[in-house]
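Removed: one protein chain of the complex. Kept in place: all other protein chains.
This part shows chain A:
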Amino acid sequence: MSDTVDKIMERDIDPATGDTSIANYTINFGPQHPAAHGVLRLVTELDGEIIERIDPHVGLLHRGTEKLIEYKTYTQALPYFDRFDYCSPLAMEHSYVLAVEKLLDLEVPLRGQYLRVLFAELTRICNHMLNLGSHVMDVGAMTPNLWMFEIREDCLNFFERASGARMHSNYYRVGGVRQDVPVKLLNDIAEWLDTRLPQLFGDAISLVAENRIFKQRNVDIATVSREDAIKWGFSGPMIRAAGIPWDIRRSQPYDVYDRVDFEIPVGTRGDCYDRFMVRVEEVYQSARIIKQCIQDMPEGPVLTLDRKVGAPKRGEMKQSMEALIHHFKLFTEGYHVPAGEVYVATESPKGEFGVYLVSDGTNKPYRCKVRPTAFSHLQAMDFMSKGHMLADITAILGAMDIVFGECDR
């Protein structure tokens, strides 16, 4: 008997309950994990299968872009923005060109503004296809992802036809867009919005939206209250899912967003399912905006005619000495931006994407700070997943819509 008691004492068994006291278990989620959506390392402390604490380690994709931009002219800095959130490149460019235009106090031709809004919304569809698809795949469904990738492929083809590049378009310019689009492209987009998009997307979503397993994995997972959403700096679908009808396109309209009609979906519970459904509805609203853009778009120039900022066309350069000089100056020295500072935030598909630009009056930005959407969302990972199961991490991450190009910069 006494032997048994000794053994129990040695093995640190609590005789009152009979339970063994166990230490918390710490695991690494990532950096190489298919559901981490890139290079994310989550140091996760588990009590059994319950998450006690999560410490996200980010920065594995840090490329020092902000430093690089300080050494580039304003024109040369633009392609770096495609590489921030590489799933919605044009939305990233949008913030930057608006910031530079604000410093320059530059007018943009109406057709240029319409084209920017059109392609920003196409980017939103493209981004949501990737996010919604990978979200359903993270929680176990396969087919919707394949169908949504079809839509994404269509979007990328449209980008290619407009800009020449599928992903890193580098299409927006300070003062408008690089070049006008062919009429056939607008017709094709309009037709696609009426046929393929609702068909494929509707089919894909019908498989999961009311699906019992999908709901079990998402409803009431990681609920966020309105107060928390504000305190933790949420934006975009994350804050709308928490029940705050905040959309920069509506509240602080830029380009021609005040001329188009659209609705802002808002969640009621603030859980992963709401975030998913907010994005689903945003796709339909984006399609609405694109249709209106195609309808209302006036004829005219797409890039500012201020030759101190907007580059002349090649045909013009063959005829005009002035144009040739402007072209040479714009592509060597670039344009000078008046000294000052602006913070311009737009509604990117993932949330508020801001650019804080400090100019010292030269042809290069003195400081270009990017406000990524993922930074604040990922920081909230700890309190959002506390008390949930290990398997819920993928659902929470999937519903956050994180891309490390912009998180780590």
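As a working rule, a residue touches a chain if its C-beta (ideal position, glycine included) is under 8 Å from a C-beta of that chain, and two chains touch if they have at least 3 such contacts; residues count from 1.
The definition used in the following text is that contacts and distances are computed from a predicted model.
Engineer: What is the protein name, per UniProt, of the chain that does not appear here: "NADH-quinone oxidoreductase subunit C", "3-oxoacid CoA-transferase subunit B", "Ring-1,2-phenylacetyl-CoA epoxidase subunit PaaA" or "ABC transporter ATP-binding protein"?
Structural biologist: Matching "NADH-quinone oxidoreductase subunit C", "3-oxoacid CoA-transferase subunit B", "Ring-1,2-phenylacetyl-CoA epoxidase subunit PaaA" or "ABC transporter ATP-binding protein" to the record, the invisible chain is "NADH-quinone oxidoreductase subunit C".
Engineer: Using the definition of touch stated at the top, determine which of A:230, A:325 or A:391 touches the missing chain.
Structural biologist: Hidden-chain contact among the options goes to A:230.
Engineer: Of the residues listed, A:67, A:196, A:215 or A:386, which one is in contact with the missing chain?
Structural biologist: A:67
Engineer: At which residues does chain A meet the chain that is not included here?
Structural biologist: For chain A, the residues touching the absent chain are 58-59, 62, 64, 66-68, 70-71, 73, 98-99, 101-108, 113, 230-233, 235, 244, 246, 248, 251-256, 258, 332-334, 340-346, 352, 354, 356, 358, 362-363, 366-367, 369, 371, 375-376, 379-380, 408-409.
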